[in-house]
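Only one protein chain is missing; all other protein chains are in place.
Take a look at subunit A:
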Amino acid sequence: MKAEVIWLVALLFLGVAASGCIGGTGTETQAPSTEVQLTGDFTKDVIEIGKVLEANGINEVKFSAWGSGDPNSVMRVYGIVEAARRINRIWEENGINVRIVITETHYVASFQDAYKDYLSKQPLGQAGDFFVNSYAFLPTLAEEGYILDITDYAYAYKGLIDDFYPSLIEASKYKGRLYGLPQDTEARPLYVRKDVAEKIGLDVNSLPEKVKNGEFTWSDVYYWAKKAKESGAAEWGLIHRKGSAHPDLIQFIFAFGGKLYDEETGKLVVDVPAVYKWLYVEWKFAQDGLLPKDIMSWDWAKQIHPTIVEGRTLFDIGGTWYWTEWQTKQYYHGRGLKPEEVKDWFAYTLFPAGEKGLKPVTLSQPFVWMINSKAGQQNPKYDELKDVYHKLAFLILVKASDPDINAIHSVISAHLPVRKEAAKLIKDEKWLNNLKNLNLDLDQEVKENIKDIVKATVNPINAQFLADVSYMLEYTHFAPAHPKYPALADIFKEAVDKVLRGEMTPKEAVDYIIQKVQADPELAQNVEIVGEIPENWTFP
(Lines give C-alpha, C1' and ligand atoms only; values in the text may rest on other atoms or scores of the structure.)
Protein backbone atom coordinates (compact mmCIF):
# COMPACT_ATOMS: atom_id res chain seq x y z
CA MET A 1 0.00 0.00 0.00
CA LYS A 2 2.80 2.35 1.00
CA ALA A 3 4.62 1.65 -2.22
CA GLU A 4 1.48 2.43 -4.23
CA VAL A 5 1.09 5.77 -2.46
CA ILE A 6 4.72 6.61 -3.16
CA TRP A 7 4.19 5.71 -6.84
CA LEU A 8 1.07 7.84 -7.02
CA VAL A 9 2.79 10.87 -5.46
CA ALA A 10 5.75 10.40 -7.78
CA LEU A 11 3.42 10.24 -10.77
CA LEU A 12 1.67 13.37 -9.60
CA PHE A 13 4.97 15.27 -9.37
CA LEU A 14 5.98 14.02 -12.76
CA GLY A 15 2.66 15.14 -14.18
CA VAL A 16 2.99 18.60 -12.67
CA ALA A 17 6.56 18.91 -13.89
CA ALA A 18 5.56 17.74 -17.37
CA SER A 19 2.64 20.12 -17.58
CA GLY A 20 4.99 22.90 -16.51
CA CYS A 21 7.30 22.03 -19.35
CA ILE A 22 4.42 21.90 -21.83
CA GLY A 23 3.19 25.28 -20.60
CA GLY A 24 6.70 26.67 -20.96
CA THR A 25 7.10 25.73 -24.56
CA GLY A 26 3.52 26.95 -25.25
CA THR A 27 4.38 30.45 -24.16
CA GLU A 28 7.29 30.56 -26.53
CA THR A 29 5.23 29.57 -29.62
CA GLN A 30 2.01 31.46 -28.82
CA ALA A 31 0.33 32.89 -31.94
CA PRO A 32 0.17 36.70 -32.12
CA SER A 33 -3.14 38.23 -31.11
CA THR A 34 -5.67 39.00 -33.82
CA GLU A 35 -8.01 40.98 -31.60
CA VAL A 36 -8.16 44.58 -30.45
CA GLN A 37 -10.61 46.29 -28.14
CA LEU A 38 -11.45 49.90 -28.93
CA THR A 39 -11.19 52.08 -25.85
CA GLY A 40 -12.14 55.52 -27.16
CA ASP A 41 -8.59 56.81 -26.64
CA PHE A 42 -7.70 57.36 -30.28
CA THR A 43 -3.92 57.28 -29.99
CA LYS A 44 -3.98 54.24 -27.73
CA ASP A 45 -6.33 52.38 -30.10
CA VAL A 46 -4.24 53.22 -33.14
CA ILE A 47 -1.06 52.06 -31.40
CA GLU A 48 -2.72 48.85 -30.26
CA ILE A 49 -3.91 48.08 -33.80
CA GLY A 50 -0.47 48.92 -35.18
CA LYS A 51 1.15 46.50 -32.75
CA VAL A 52 -1.23 43.69 -33.65
CA LEU A 53 -0.62 44.24 -37.34
CA GLU A 54 3.12 44.37 -36.87
CA ALA A 55 3.09 41.22 -34.75
CA ASN A 56 1.24 39.49 -37.58
CA GLY A 57 3.87 40.52 -40.08
CA ILE A 58 1.80 43.25 -41.75
CA ASN A 59 3.77 46.38 -42.57
CA GLU A 60 1.52 47.92 -45.15
CA VAL A 61 -2.28 48.19 -45.12
CA LYS A 62 -3.98 49.05 -48.39
CA PHE A 63 -7.32 50.86 -48.60
CA SER A 64 -9.15 52.62 -51.40
CA ALA A 65 -11.54 55.56 -51.16
CA TRP A 66 -14.49 56.27 -53.44
CA GLY A 67 -16.26 59.59 -53.48
CA SER A 68 -18.57 61.62 -55.67
CA GLY A 69 -20.22 65.00 -56.04
CA ASP A 70 -19.36 68.47 -57.19
CA PRO A 71 -15.73 69.11 -58.16
CA ASN A 72 -15.02 71.21 -55.07
CA SER A 73 -15.96 68.37 -52.71
CA VAL A 74 -12.73 66.43 -53.15
CA MET A 75 -12.10 66.33 -49.40
CA ARG A 76 -14.63 63.49 -49.46
CA VAL A 77 -11.74 61.30 -50.55
CA TYR A 78 -8.77 63.44 -49.52
CA GLY A 79 -10.13 63.43 -45.97
CA ILE A 80 -9.35 59.70 -45.98
CA VAL A 81 -5.88 60.29 -47.44
CA GLU A 82 -5.16 62.87 -44.76
CA ALA A 83 -6.53 60.66 -41.97
CA ALA A 84 -4.27 57.83 -43.12
CA ARG A 85 -1.27 60.15 -42.99
CA ARG A 86 -2.14 61.25 -39.46
CA ILE A 87 -2.41 57.63 -38.30
CA ASN A 88 0.86 56.77 -40.03
CA ARG A 89 2.51 59.57 -38.12
CA ILE A 90 1.27 58.20 -34.78
CA TRP A 91 2.71 54.81 -35.67
CA GLU A 92 5.97 56.36 -36.76
CA GLU A 93 6.30 58.37 -33.55
CA ASN A 94 5.73 55.21 -31.55
CA GLY A 95 8.19 53.09 -33.48
CA ILE A 96 5.56 50.91 -35.10
CA ASN A 97 6.60 49.76 -38.52
CA VAL A 98 3.21 49.78 -40.24
CA ARG A 99 1.75 52.26 -42.66
CA ILE A 100 -1.54 52.79 -44.44
CA VAL A 101 -1.47 53.33 -48.18
CA ILE A 102 -4.53 54.73 -49.90
CA THR A 103 -4.23 52.91 -53.19
CA GLU A 104 -7.03 54.54 -55.11
CA THR A 105 -8.92 57.80 -54.90
CA HIS A 106 -11.86 57.32 -57.21
CA TYR A 107 -14.04 60.39 -57.62
CA VAL A 108 -16.88 61.02 -60.05
CA ALA A 109 -19.34 63.86 -60.44
CA SER A 110 -22.53 61.84 -60.46
CA PHE A 111 -23.30 60.40 -57.06
CA GLN A 112 -26.04 58.21 -58.52
CA ASP A 113 -23.54 56.64 -60.93
CA ALA A 114 -21.06 56.11 -58.11
CA TYR A 115 -23.77 54.31 -56.17
CA LYS A 116 -24.64 52.05 -59.12
CA ASP A 117 -20.96 51.30 -59.56
CA TYR A 118 -20.65 50.38 -55.92
CA LEU A 119 -23.72 48.14 -56.13
CA SER A 120 -22.32 46.13 -59.00
CA LYS A 121 -18.69 46.00 -57.81
CA GLN A 122 -19.13 45.37 -54.08
CA PRO A 123 -20.20 41.70 -54.37
CA LEU A 124 -17.06 41.08 -56.42
CA GLY A 125 -14.84 42.75 -53.87
CA GLN A 126 -13.89 45.55 -56.26
CA ALA A 127 -15.67 48.45 -54.61
CA GLY A 128 -13.85 51.05 -52.53
CA ASP A 129 -13.09 50.34 -48.88
CA PHE A 130 -14.46 53.76 -48.07
CA PHE A 131 -17.53 55.04 -49.84
CA VAL A 132 -18.97 58.50 -49.38
CA ASN A 133 -22.40 59.08 -50.79
CA SER A 134 -25.88 60.34 -50.04
CA TYR A 135 -27.54 59.00 -46.90
CA ALA A 136 -30.46 58.08 -49.19
CA PHE A 137 -28.57 54.99 -50.39
CA LEU A 138 -27.53 53.87 -46.93
CA PRO A 139 -30.63 51.73 -46.13
CA THR A 140 -30.30 49.69 -49.32
CA LEU A 141 -26.57 49.17 -48.83
CA ALA A 142 -27.10 48.21 -45.20
CA GLU A 143 -29.94 45.86 -46.09
CA GLU A 144 -27.74 44.14 -48.67
CA GLY A 145 -24.92 43.79 -46.14
CA TYR A 146 -22.61 45.85 -48.34
CA ILE A 147 -21.56 48.29 -45.63
CA LEU A 148 -20.22 47.80 -42.15
CA ASP A 149 -22.37 48.16 -39.06
CA ILE A 150 -20.20 50.41 -36.87
CA THR A 151 -22.61 50.72 -33.93
CA ASP A 152 -20.43 48.72 -31.54
CA TYR A 153 -17.25 50.54 -32.55
CA ALA A 154 -18.99 53.87 -32.07
CA TYR A 155 -19.89 53.10 -28.44
CA ALA A 156 -16.25 53.67 -27.52
CA TYR A 157 -16.28 57.02 -29.34
CA LYS A 158 -19.40 58.46 -27.79
CA GLY A 159 -17.70 61.85 -27.32
CA LEU A 160 -17.16 62.15 -31.06
CA ILE A 161 -20.64 60.90 -31.92
CA ASP A 162 -22.17 63.47 -29.55
CA ASP A 163 -20.34 66.27 -31.35
CA PHE A 164 -22.14 65.53 -34.62
CA TYR A 165 -25.52 67.21 -35.12
CA PRO A 166 -28.01 64.59 -33.85
CA SER A 167 -30.26 64.72 -36.94
CA LEU A 168 -27.26 63.79 -39.08
CA ILE A 169 -26.35 60.83 -36.89
CA GLU A 170 -29.98 59.70 -37.22
CA ALA A 171 -29.64 59.95 -41.01
CA SER A 172 -26.62 57.61 -40.78
CA LYS A 173 -28.64 54.90 -39.08
CA TYR A 174 -30.73 52.07 -40.42
CA LYS A 175 -33.06 50.10 -38.17
CA GLY A 176 -31.43 51.69 -35.16
CA ARG A 177 -27.89 50.66 -36.13
CA LEU A 178 -25.16 53.08 -37.18
CA TYR A 179 -23.71 52.44 -40.65
CA GLY A 180 -21.58 55.50 -41.24
CA LEU A 181 -20.40 58.87 -40.02
CA PRO A 182 -21.82 62.09 -41.46
CA GLN A 183 -19.44 63.80 -43.87
CA ASP A 184 -21.28 66.96 -44.85
CA THR A 185 -24.68 68.45 -45.28
CA GLU A 186 -26.28 71.54 -46.70
CA ALA A 187 -29.29 73.78 -46.48
CA ARG A 188 -31.41 75.13 -49.29
CA PRO A 189 -32.02 78.81 -48.70
CA LEU A 190 -34.35 81.14 -50.49
CA TYR A 191 -32.02 83.67 -52.08
CA VAL A 192 -33.24 87.26 -52.57
CA ARG A 193 -31.64 89.75 -54.94
CA LYS A 194 -30.93 92.79 -52.83
CA ASP A 195 -30.89 95.25 -55.75
CA VAL A 196 -34.27 94.11 -57.05
CA ALA A 197 -35.72 94.07 -53.51
CA GLU A 198 -34.54 97.62 -52.96
CA LYS A 199 -36.26 98.83 -56.12
CA ILE A 200 -39.62 97.52 -54.91
CA GLY A 201 -39.21 98.43 -51.24
CA LEU A 202 -38.72 94.95 -49.77
CA ASP A 203 -36.61 95.14 -46.63
CA VAL A 204 -34.19 92.22 -46.82
CA ASN A 205 -32.50 92.94 -43.49
CA SER A 206 -35.52 92.01 -41.41
CA LEU A 207 -36.57 89.23 -43.79
CA PRO A 208 -34.69 86.25 -42.26
CA GLU A 209 -36.20 86.98 -38.86
CA LYS A 210 -39.71 87.39 -40.29
CA VAL A 211 -39.36 84.12 -42.18
CA LYS A 212 -38.05 82.39 -39.06
CA ASN A 213 -41.10 83.56 -37.11
CA GLY A 214 -43.46 82.38 -39.81
CA GLU A 215 -44.64 85.96 -40.49
CA PHE A 216 -43.42 85.92 -44.08
CA THR A 217 -45.09 83.06 -45.94
CA TRP A 218 -45.39 81.94 -49.54
CA SER A 219 -48.27 84.38 -50.00
CA ASP A 220 -45.80 87.17 -49.25
CA VAL A 221 -43.27 85.63 -51.64
CA TYR A 222 -45.99 85.77 -54.30
CA TYR A 223 -46.90 89.37 -53.45
CA TRP A 224 -43.32 90.64 -53.76
CA ALA A 225 -42.54 88.50 -56.80
CA LYS A 226 -45.56 90.00 -58.54
CA LYS A 227 -44.52 93.48 -57.55
CA ALA A 228 -41.00 92.91 -58.90
CA LYS A 229 -42.35 91.67 -62.20
CA GLU A 230 -45.06 94.28 -62.64
CA SER A 231 -42.80 97.19 -61.73
CA GLY A 232 -40.25 95.97 -64.27
CA ALA A 233 -37.59 95.56 -61.55
CA ALA A 234 -37.02 91.95 -62.64
CA GLU A 235 -37.96 89.70 -65.52
CA TRP A 236 -39.08 86.93 -63.17
CA GLY A 237 -40.35 86.74 -59.62
CA LEU A 238 -38.96 83.31 -58.82
CA ILE A 239 -36.48 80.82 -60.27
CA HIS A 240 -36.00 77.34 -58.90
CA ARG A 241 -34.09 74.17 -59.65
CA LYS A 242 -35.33 71.37 -61.82
CA GLY A 243 -35.36 67.59 -62.00
CA SER A 244 -36.57 64.90 -59.65
CA ALA A 245 -33.12 64.13 -58.30
CA HIS A 246 -33.03 67.54 -56.66
CA PRO A 247 -35.28 67.52 -53.69
CA ASP A 248 -35.62 71.28 -53.34
CA LEU A 249 -39.21 71.45 -54.43
CA ILE A 250 -40.49 68.91 -51.94
CA GLN A 251 -39.71 71.55 -49.33
CA PHE A 252 -43.16 72.88 -50.24
CA ILE A 253 -44.73 69.70 -48.80
CA PHE A 254 -43.00 70.28 -45.45
CA ALA A 255 -43.68 74.02 -45.58
CA PHE A 256 -47.39 73.25 -45.91
CA GLY A 257 -47.23 70.94 -42.89
CA GLY A 258 -47.27 67.72 -44.88
CA LYS A 259 -45.09 64.66 -44.72
CA LEU A 260 -43.47 62.32 -47.20
CA TYR A 261 -42.74 59.32 -45.05
CA ASP A 262 -44.63 57.45 -42.35
CA GLU A 263 -42.23 56.25 -39.66
CA GLU A 264 -44.74 53.75 -38.28
CA THR A 265 -45.60 51.94 -41.50
CA GLY A 266 -42.27 52.54 -43.22
CA LYS A 267 -44.21 53.69 -46.29
CA LEU A 268 -43.90 56.76 -48.45
CA VAL A 269 -46.76 59.22 -48.20
CA VAL A 270 -48.59 61.31 -50.77
CA ASP A 271 -49.97 63.95 -48.43
CA VAL A 272 -52.77 65.18 -50.69
CA PRO A 273 -53.51 68.57 -49.03
CA ALA A 274 -49.81 69.54 -48.90
CA VAL A 275 -49.09 68.28 -52.41
CA TYR A 276 -52.12 70.16 -53.75
CA LYS A 277 -50.99 73.40 -52.10
CA TRP A 278 -47.46 72.96 -53.49
CA LEU A 279 -48.75 72.41 -57.00
CA TYR A 280 -51.17 75.29 -56.65
CA VAL A 281 -48.33 77.68 -55.71
CA GLU A 282 -46.25 76.50 -58.68
CA TRP A 283 -49.26 76.80 -61.00
CA LYS A 284 -50.16 80.27 -59.75
CA PHE A 285 -46.61 81.59 -60.08
CA ALA A 286 -46.25 80.20 -63.60
CA GLN A 287 -49.69 81.26 -64.86
CA ASP A 288 -49.07 84.80 -63.64
CA GLY A 289 -45.75 84.88 -65.45
CA LEU A 290 -43.67 85.06 -62.26
CA LEU A 291 -41.92 81.74 -62.85
CA PRO A 292 -40.92 80.40 -66.29
CA LYS A 293 -43.44 77.83 -67.48
CA ASP A 294 -40.71 75.69 -69.01
CA ILE A 295 -38.18 75.94 -66.21
CA MET A 296 -38.07 72.17 -65.76
CA SER A 297 -36.29 72.00 -69.10
CA TRP A 298 -34.01 75.00 -68.64
CA ASP A 299 -30.26 74.61 -69.01
CA TRP A 300 -28.28 75.01 -65.77
CA ALA A 301 -25.32 76.87 -67.18
CA LYS A 302 -27.01 78.90 -69.89
CA GLN A 303 -30.36 79.76 -68.34
CA ILE A 304 -30.91 79.00 -64.67
CA HIS A 305 -27.74 80.38 -63.09
CA PRO A 306 -27.26 83.37 -65.46
CA THR A 307 -30.85 84.47 -64.77
CA ILE A 308 -30.08 84.52 -61.05
CA VAL A 309 -26.62 86.10 -61.08
CA GLU A 310 -27.61 88.72 -63.66
CA GLY A 311 -30.41 89.86 -61.37
CA ARG A 312 -33.27 88.90 -63.64
CA THR A 313 -35.25 87.41 -60.77
CA LEU A 314 -36.18 88.57 -57.27
CA PHE A 315 -36.21 85.14 -55.56
CA ASP A 316 -34.38 81.89 -56.16
CA ILE A 317 -34.66 78.54 -54.42
CA GLY A 318 -31.16 77.08 -54.42
CA GLY A 319 -28.56 75.41 -52.24
CA THR A 320 -25.82 76.74 -50.01
CA TRP A 321 -23.24 75.56 -52.54
CA TYR A 322 -24.58 78.10 -55.05
CA TRP A 323 -22.69 80.72 -53.05
CA THR A 324 -19.29 79.45 -54.18
CA GLU A 325 -20.50 77.97 -57.44
CA TRP A 326 -21.36 81.48 -58.61
CA GLN A 327 -17.77 82.45 -57.82
CA THR A 328 -16.03 79.52 -59.49
CA LYS A 329 -18.17 79.14 -62.62
CA GLN A 330 -18.53 81.68 -65.37
CA TYR A 331 -22.24 82.35 -65.17
CA TYR A 332 -22.11 86.14 -65.05
CA HIS A 333 -21.49 87.48 -68.56
CA GLY A 334 -18.69 84.96 -69.07
CA ARG A 335 -17.05 85.38 -65.66
CA GLY A 336 -17.52 84.28 -62.08
CA LEU A 337 -18.75 86.64 -59.38
CA LYS A 338 -16.38 88.10 -56.84
CA PRO A 339 -17.08 87.17 -53.22
CA GLU A 340 -17.95 90.83 -52.52
CA GLU A 341 -20.46 90.80 -55.36
CA VAL A 342 -22.20 87.69 -54.06
CA LYS A 343 -22.37 89.27 -50.62
CA ASP A 344 -23.65 92.61 -51.93
CA TRP A 345 -26.20 91.13 -54.30
CA PHE A 346 -27.77 88.28 -52.35
CA ALA A 347 -29.69 87.96 -49.12
CA TYR A 348 -30.80 84.55 -47.89
CA THR A 349 -33.50 83.16 -45.65
CA LEU A 350 -35.06 79.83 -44.75
CA PHE A 351 -37.66 78.42 -47.10
CA PRO A 352 -40.77 80.29 -45.85
CA ALA A 353 -43.74 78.60 -44.25
CA GLY A 354 -46.52 77.73 -46.67
CA GLU A 355 -49.11 79.72 -44.77
CA LYS A 356 -49.61 81.49 -41.47
CA GLY A 357 -49.34 79.29 -38.43
CA LEU A 358 -46.79 76.97 -40.01
CA LYS A 359 -43.01 76.90 -39.75
CA PRO A 360 -40.27 77.66 -42.25
CA VAL A 361 -38.17 74.72 -43.42
CA THR A 362 -35.05 73.72 -45.23
CA LEU A 363 -33.91 70.44 -46.67
CA SER A 364 -30.66 68.52 -46.39
CA GLN A 365 -29.21 65.56 -48.15
CA PRO A 366 -26.30 64.61 -45.90
CA PHE A 367 -23.41 62.70 -47.33
CA VAL A 368 -22.20 59.84 -45.19
CA TRP A 369 -18.83 58.12 -44.93
CA MET A 370 -19.50 54.40 -45.12
CA ILE A 371 -17.12 51.46 -44.74
CA ASN A 372 -17.28 48.54 -47.14
CA SER A 373 -18.25 45.35 -45.28
CA LYS A 374 -15.25 43.79 -47.04
CA ALA A 375 -12.91 46.65 -46.11
CA GLY A 376 -9.27 45.63 -46.09
CA GLN A 377 -9.73 42.48 -48.10
CA GLN A 378 -6.89 43.32 -50.46
CA ASN A 379 -4.49 42.86 -47.52
CA PRO A 380 -2.70 39.73 -46.30
CA LYS A 381 -4.24 37.49 -43.62
CA TYR A 382 -7.62 39.11 -44.23
CA ASP A 383 -9.61 36.25 -42.77
CA GLU A 384 -7.65 36.19 -39.52
CA LEU A 385 -7.32 39.96 -39.18
CA LYS A 386 -10.68 41.02 -40.59
CA ASP A 387 -11.83 42.55 -37.32
CA VAL A 388 -8.57 44.49 -36.95
CA TYR A 389 -8.82 45.84 -40.50
CA HIS A 390 -12.43 46.87 -39.91
CA LYS A 391 -11.58 48.64 -36.67
CA LEU A 392 -8.68 50.39 -38.38
CA ALA A 393 -11.05 51.51 -41.15
CA PHE A 394 -13.37 52.88 -38.48
CA LEU A 395 -10.48 54.76 -36.86
CA ILE A 396 -9.61 56.25 -40.26
CA LEU A 397 -13.17 57.59 -40.41
CA VAL A 398 -12.83 58.94 -36.90
CA LYS A 399 -9.69 60.79 -37.96
CA ALA A 400 -11.21 61.94 -41.24
CA SER A 401 -13.94 63.54 -39.13
CA ASP A 402 -11.37 65.77 -37.40
CA PRO A 403 -12.81 69.28 -37.10
CA ASP A 404 -10.18 70.82 -39.35
CA ILE A 405 -10.72 68.29 -42.17
CA ASN A 406 -14.47 68.81 -41.95
CA ALA A 407 -14.07 72.59 -41.79
CA ILE A 408 -11.77 72.65 -44.85
CA HIS A 409 -14.36 70.69 -46.80
CA SER A 410 -17.12 73.05 -45.69
CA VAL A 411 -15.29 76.22 -46.63
CA ILE A 412 -14.06 75.08 -50.03
CA SER A 413 -17.29 73.41 -51.13
CA ALA A 414 -19.87 75.61 -49.35
CA HIS A 415 -21.42 72.68 -47.54
CA LEU A 416 -22.29 72.89 -43.89
CA PRO A 417 -20.08 71.35 -41.21
CA VAL A 418 -21.45 68.22 -39.57
CA ARG A 419 -19.67 68.71 -36.22
CA LYS A 420 -20.08 71.52 -33.75
CA GLU A 421 -16.28 71.74 -33.39
CA ALA A 422 -15.91 72.23 -37.13
CA ALA A 423 -18.61 74.90 -37.09
CA LYS A 424 -16.56 76.79 -34.49
CA LEU A 425 -13.44 76.50 -36.59
CA ILE A 426 -14.88 78.13 -39.69
CA LYS A 427 -15.58 81.23 -37.61
CA ASP A 428 -11.92 81.40 -36.53
CA GLU A 429 -10.27 84.10 -38.59
CA LYS A 430 -6.73 82.96 -37.82
CA TRP A 431 -7.43 79.41 -38.91
CA LEU A 432 -9.15 80.66 -42.04
CA ASN A 433 -6.13 82.75 -42.88
CA ASN A 434 -3.89 79.72 -42.46
CA LEU A 435 -6.16 77.74 -44.76
CA LYS A 436 -6.01 80.51 -47.34
CA ASN A 437 -2.22 80.27 -47.32
CA LEU A 438 -2.39 76.48 -46.99
CA ASN A 439 -0.31 76.93 -43.88
CA LEU A 440 -1.85 73.84 -42.29
CA ASP A 441 -0.52 70.44 -41.34
CA LEU A 442 -1.79 68.61 -44.41
CA ASP A 443 -0.55 65.91 -46.72
CA GLN A 444 1.41 67.37 -49.64
CA GLU A 445 -0.79 65.55 -52.17
CA VAL A 446 -3.91 66.96 -50.54
CA LYS A 447 -2.46 70.48 -50.52
CA GLU A 448 -1.52 70.18 -54.17
CA ASN A 449 -4.99 69.06 -55.17
CA ILE A 450 -6.98 71.62 -53.25
CA LYS A 451 -4.80 74.67 -53.80
CA ASP A 452 -6.73 76.10 -56.74
CA ILE A 453 -10.07 75.49 -55.02
CA VAL A 454 -8.73 77.14 -51.87
CA LYS A 455 -7.56 80.11 -53.90
CA ALA A 456 -10.99 80.53 -55.45
CA THR A 457 -13.15 79.94 -52.41
CA VAL A 458 -11.43 80.68 -49.13
CA ASN A 459 -12.22 84.13 -47.86
CA PRO A 460 -13.97 85.62 -44.83
CA ILE A 461 -17.12 86.37 -46.82
CA ASN A 462 -17.71 82.73 -47.71
CA ALA A 463 -16.89 81.55 -44.20
CA GLN A 464 -19.29 84.10 -42.76
CA PHE A 465 -22.00 82.90 -45.13
CA LEU A 466 -21.58 79.32 -43.90
CA ALA A 467 -21.65 80.45 -40.30
CA ASP A 468 -24.78 82.50 -41.01
CA VAL A 469 -26.73 79.65 -42.61
CA SER A 470 -25.72 76.97 -40.09
CA TYR A 471 -28.79 77.78 -37.96
CA MET A 472 -30.94 76.45 -40.81
CA LEU A 473 -30.02 72.89 -39.81
CA GLU A 474 -32.38 73.29 -36.87
CA TYR A 475 -35.23 73.53 -39.39
CA THR A 476 -34.06 70.82 -41.69
CA HIS A 477 -36.01 67.95 -43.20
CA PHE A 478 -34.72 65.00 -45.18
CA ALA A 479 -36.02 63.41 -48.32
CA PRO A 480 -37.07 59.88 -47.39
CA ALA A 481 -34.33 57.26 -47.54
CA HIS A 482 -36.71 54.80 -49.16
CA PRO A 483 -35.82 52.64 -52.18
CA LYS A 484 -39.02 53.66 -54.01
CA TYR A 485 -38.64 57.38 -53.36
CA PRO A 486 -36.85 58.11 -56.67
CA ALA A 487 -39.83 56.67 -58.57
CA LEU A 488 -42.27 58.83 -56.60
CA ALA A 489 -40.03 61.88 -57.07
CA ASP A 490 -40.15 61.31 -60.83
CA ILE A 491 -43.94 61.41 -60.73
CA PHE A 492 -43.85 64.63 -58.69
CA LYS A 493 -41.51 66.12 -61.29
CA GLU A 494 -43.89 65.27 -64.11
CA ALA A 495 -46.80 66.78 -62.19
CA VAL A 496 -44.87 70.00 -61.47
CA ASP A 497 -43.92 70.29 -65.14
CA LYS A 498 -47.53 69.84 -66.21
CA VAL A 499 -48.93 72.49 -63.84
CA LEU A 500 -46.15 74.93 -64.72
CA ARG A 501 -46.90 74.54 -68.41
CA GLY A 502 -50.62 74.90 -67.73
CA GLU A 503 -51.40 71.46 -69.11
CA MET A 504 -53.12 70.50 -65.86
CA THR A 505 -54.78 72.33 -63.02
CA PRO A 506 -53.37 71.57 -59.55
CA LYS A 507 -56.38 69.33 -58.86
CA GLU A 508 -55.86 67.36 -62.08
CA ALA A 509 -52.17 67.04 -61.26
CA VAL A 510 -52.92 65.58 -57.83
CA ASP A 511 -55.26 63.05 -59.47
CA TYR A 512 -52.51 62.31 -61.99
CA ILE A 513 -50.02 61.59 -59.19
CA ILE A 514 -52.49 59.26 -57.45
CA GLN A 515 -53.28 57.41 -60.68
CA LYS A 516 -49.61 56.98 -61.54
CA VAL A 517 -48.85 55.65 -58.06
CA GLN A 518 -51.73 53.21 -58.21
CA ALA A 519 -50.83 52.05 -61.70
CA ASP A 520 -47.43 50.80 -60.50
CA PRO A 521 -47.99 47.75 -58.25
CA GLU A 522 -44.69 48.18 -56.42
CA LEU A 523 -45.29 51.86 -55.80
CA ALA A 524 -48.90 51.23 -54.77
CA GLN A 525 -47.62 48.81 -52.14
CA ASN A 526 -45.11 51.28 -50.81
CA VAL A 527 -47.08 54.53 -50.87
CA GLU A 528 -49.95 55.70 -48.72
CA ILE A 529 -52.34 58.31 -50.09
CA VAL A 530 -53.40 60.51 -47.20
CA GLY A 531 -56.04 63.27 -46.93
CA GLU A 532 -58.25 65.14 -49.39
CA ILE A 533 -57.86 68.17 -51.61
CA PRO A 534 -58.77 71.10 -49.33
CA GLU A 535 -61.97 72.84 -50.44
CA ASN A 536 -62.14 76.62 -50.22
CA TRP A 537 -58.36 76.96 -49.85
CA THR A 538 -57.08 80.12 -51.44
CA PHE A 539 -53.70 81.37 -52.47
CA PRO A 540 -52.26 83.92 -52.09
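Definition applied: a residue touches a chain if its C-beta (ideal position, glycine included) is under 8 Å from a C-beta of that chain, and two chains touch if they have at least 3 such contacts; residues count from 1.
Throughout what follows, contacts and distances are computed from a predicted model.
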UniProt protein name of the chain not shown, from "ArsR family transcriptional regulator", "ABC-type sugar transport system, permease component", "Acetolactate synthase small subunit" or "Glutamyl-tRNA(Gln) amidotransferase subunit A": "ABC-type sugar transport system, permease component"
Contact residue for the chain not shown (choose from A:Y107, A:F256 or A:Y475): A:Y107
Residue in contact with the excluded chain [from A:S167, A:Q377, A:N434 or A:Q464]: A:Q377
Touching the absent chain when the full complex is considered, from A:D70, A:D262, A:D288 or A:E528: A:D70
Full-complex contact with the absent chain, from A:E93, A:E230 or A:D452: A:D452
Positions on subunit A where the hidden chain makes contact: 69-74, 77, 105, 107-110, 113-114, 117, 120-121, 123-126, 246, 299-302, 328-330, 334, 377-378, 412, 449-450, 452-453, 455-457
